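Note that this complex is displayed minus one protein chain, with the remaining chains in position.
Now for chain A:
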């Protein structure tokens, strides 16, 4: 008896300062992805709606953070109920958690796990916003975000990652969020745009990106932050798996960027900046579910396949006529599906778990499980998101008026414009240092 107790005590994890520090840094890296995404999206829209695009991502940091602390963490990671949802009253308001209390089976505090997972909850609804560029009332978007994380993200995160969640128990591998984050957001984007419709002038007016340097800045920040997203998802790095994840993240992203660029050089004649940024993001998305299960060579294959398929997929919106403004479906849904399914082919059975994919002698079993995970999350998110959008559209209205959309959503919804072009008349010939003319804008003074 005594020896059994001694063994138990020795096996119980103790707080690791290294892992705790590592995970806090990873959490901060994942946080940076949301402003990175804001720039990635913000540069891709026209000048007149660039602030709105930035805000649709940025607001998620506000609203989802608060909801996560109030009840989101409890719903996603509380004690399982019926394999569908969690609950733990100690997690409500993060009020019943001791500062040294460890996350179940790991060497990091619950607080650290909660804040790391919070960053995933923040970026997921922000991803959806890229499909809705230029046309959604900001208030409706805020409400949608709050409802969507409650009804879709928190439950799906529980299914995929929560102990007792049905996809988790089934053995679906989603290392860092290919299913819970990317397929979830991509399917939601499709659901919402089917309800709200196209931008005014879609396929007729030119809708060129207004700043590709901003897009590149955003893609770079996403890539950087993604190391926290993926390498942190092992919740510590005592055994080196986090490092494998880091390597695979870099490798797959590089391969996807090259594949996308190669495709568009052959297909359209140029290596474009937008193609490089988009290919990189497609690779990041695809390696997210599989990065802990594949080898670096497998990661090259995953990235290259995803880069190619996503580059081909972004053209589908013109063919089918749905207006996924910034290709959330083409990049995140397709990339997430490709990455999740490829786990079933490329899992080596030696890194994250002993599950091997088809190419490593594992048969079709894991591929089947991955397909169930992909389909379940895709279907639930698509239907639930479309219903939420429909509900909001019928009550408060989802879209700004056509006149406002043409004038520019920045002015209408935010009372701001991104850039001051009032001095453009001087142009190349002069550089004025004069103080701004008071007549440029009449300022209302609050007494």
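Going forward, a contact is a pair of C-beta atoms (placed from the backbone, for glycine too) under 8 Å apart; a residue touches a chain by one contact, two chains touch by 3 or more; residues count from 1.
As a working rule, contacts and distances are computed from a predicted model.
As stated in its UniProt record, the chain not included in the shown complex is "Nitrogen regulatory protein P-II", which appears among "Molybdopterin synthase catalytic subunit", "nitrite reductase (cytochrome; ammonia-forming)", "Nitrogen regulatory protein P-II" or "Thiamine transport system substrate-binding protein". Within the set A:274, A:389 or A:412, the residue that contacts the chain not displayed is A:274. Screening A:82, A:105, A:206 or A:361 against the full complex identifies A:206 as the residue touching the chain left out. On the side of chain A, touch with the chain left out of the figure occurs at residues 206, 208-209, 264, 267-270, 272, 274-275, 278, 311, 314-315, 318, 327, 330, 424-425, 427-429.
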